[in-house]
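Heads up, the thing below is written out as structure tokens.
The complex appears here minus one protein chain, its other protein chains still in place.
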Amino acid sequence: MPNFIMSYLGSTVTPGEAGNQFWALIYVLIIFAAVSLAVVAMNWFERKALAHFQIRLGPMRVGPHGLLQPIADALKLALKEDIIPAEADQFVFWIAPVIGLLAAFTVYTVIPFGPSQAVSDMNIGVLFMLGVSSLGVLGIVVAGWASNSHYPLIGALRSSAQMVSYEVAMGLAVVSAVLMTSMKTGTGTLSMIGIVESQQQQGIWFIFKFFPLGLIAFVNFVIAMIAETNRAPFDMAEAESELTAGYHTEYSGLRWSLFMLAEYAAMIAVSSIAVTLWLGGWLRPFPNLLNAPAWDFIFSLFPGLTFGALAAVAVIGVMRMPVHPYFRVQRIGLAVFAALLGFIALFLLVIALAGRSSDATVAARFRDGIDYVYWFVLKVALFMYLFIWCRATWPRYRFDQLMRVGWKVLLPITLVVLILTAIVGVIVS
Amino acid sequence: MNPSLNMALISAFTTTTDPGMAPVATPFFFYLLSGLAVAGGFLVITRRNPVHCALALIVTLIAMAHLYLMLYAPFVAAVQIIVYAGGIMVLFLFVIMLVSIERASKDRRFNRIWPVGLAAACALMALFVSAFVKGRALFPDRMIAIPEGSNTQQVASMLYGEAGRMGQYTFAFEIASLLLLVAILGAVIMTKKKI
Partner (left out) sequence: MSAAAKDGTKENVNDVSGHALPHAIPSHLHLETPEKPYLDSNELIINMGPQHPATHGVLRVILKLDGEKVLGTECVIGYLHRGVEKIAENRTYAMFNPYVDRMDYVAAVSNGLGYCEAVEKLLNVEAPPRADYIRVILTELNRMASHQLWLGTHALDIGAMTPLFYTFRDREEILKIFEKYCGARLTTHAFRIGGCQYETYAGFEKDVKNFLTFVAPKIDEYEELLTTNRIWLERTKNVGVISGEDCVALGVTGPVLRASGVEWDLRKAQPYSAYSKFDFDIPTGENGDTYDRYLVRMEEMRQSLRIVEQAVNSIPEGPIMAKVPKVIKPPVGEIYHSIEAPKGELGYFIVSDGSTQPYRLRVRPPSLVNLQALDVMVRGLLVADVIAVIGTIDIVLGEVDR
């Protein structure tokens, strides 16, 4: 058994491919924990960023700069009374958030954080992702129905129609990216890792491929993905000013937090897919052009430097806090947080330095792994910012306008882009 | 598919099988998934509440998708989930939600032609059994491990490859899609009084 566990360590493929169930399980647990943590961080970041868009400060009271606010909220939600409306369908009401959460988290099994940093490299990765994320709508529909109330029902109807229609445009945009993978080798691939690798082989992110075809497909995918995750300006399903809270009006406490968890997990998942398909996944900028070991070293410093910058921001926050007994605990808390970030930065820099010497050592492999995950997460984080930015900027579409955009604008454009991509691909090769 | 080609394919794939990829506890998962599928199907016809029926049907469909995965047909499995569980069942639920549930659950569960339905089900069962018994030679007697990686390409070349070699199902495939188109048109005409 230890042999079975250790044998994977030298491998350069995903545990799924290596057939190593132990490491697959470990990866699943890591991803589950990391995504949950990312949702918590995203919750804080969204509130802070949105607040600063809107000339507010956002959470400031719970922990320094409201850093503990998501934890306090989670605690509050977990301790709340669990209410199931008397007229609701008990079992379906209970299972609806679970369906949504399962669908959102299952997508992560195929998302490659690195060439071997994924649970599995399915050869139908993209299809799997599309299929499983389309199951998420079931949770919403069923939740709206089970609440046995008008507002949730309308919210559920809206969101099911919306998600089903935008899936079409989303799928077509994905197909045009998949088509691009077949350019050099002749055979395309649906595997997520294969898609990133073919971007490396072709030496171009697919967003710039056949300019502007890749870009248009990418933009269409981004619009469809915002609609697919029910985020502003397409947040019809939970349009608070119209339907109070849409499909989760009757939900409260832990169940409601499961819906939120699913929504944010789905946002991160679709962003990861966009990053994988168009923005080169785990690839750092210019991996082919700047491929000398010196460049490798410079780029491997980025994770450490990023955490160093975050630590510096935290230190500045400590220094700017008023010197007053009221702020003592907050100052200490923020200082500890800064120290934590600083240690992480130091650790990452040490690994970058240790991994410089040779390519074969464990340190080098570890350094590469951190690099891959860092660039992937950085790109996904930019998408998260995009979500917040859209929410702060735009009014909400009306339902019929939303459907019109989906069917009459996005769908034809993606279709044309798909056909043009195929034609250009044939001409070029 | 002609038998010789089939055998050729089987032999081609069995040789490339990697022993490391052997699935774990195959019988256990097979019976688990089959049990789930059957239980879901049973619930579909016995539950009074249509939404519960739909959910049970989704369980069946997903269990079927996993069975396809066990048969090394991931493409079919993914399509099963996208089309049936994700697309059609959502539309089913969409319609069911708009129907007065209270009224529907008071209606008779089975209508008067249930003997015909039973007979049809028995006939279908008989067909399956006879096909299994008579066509024993066609089927491999054990599960063959086909490399997952080529499955999608296999499906594609069966459907779209050059005629005579692998693309022998192109015509049938297109005919089937035409049939679906006719069904869609029929549905539109039936529901829309004026177009």
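Order of writing sets the chain letters: A and B. Residues in each chain are counted from 1.
We adopt the following convention: contacts are C-beta pairs under 8 Å (C-beta built on N, C-alpha and C of every residue); 3 or more make two chains touch, one makes a residue touch a chain.
Worth saying up front: this structure is predicted, and the values here are computed from it rather than measured.
Of the options A:Phe22, A:Phe53 or A:Trp94, the residue whose C-beta touches the omitted chain is A:Phe53.
Taking the whole complex into account, chain A touches the unshown chain at residues 50, 53-56, 87, 148-151, 153-154, 232-233, 235, 239-244, 391-401.
As a convention for this text, only the chains that are shown with their structure count from here on.
Between chain A and chain B, the centres computed from C-alpha atoms are 32 Å apart. Contact residues of chain A toward chain B in the complex are 18-19, 21, 89, 91-92, 95, 122-124, 127-128, 130-132, 134-135, 137-138, 141-142, 144-146, 153, 156-157, 160-161, 163-164, 167, 187, 190.
Those residues of chain B that touch chain A in the complex are listed here as 20-22, 24, 49, 51-52, 55, 58, 74-75, 77-79, 81-82, 85-87, 89-91, 93-94, 97-98, 148-153.
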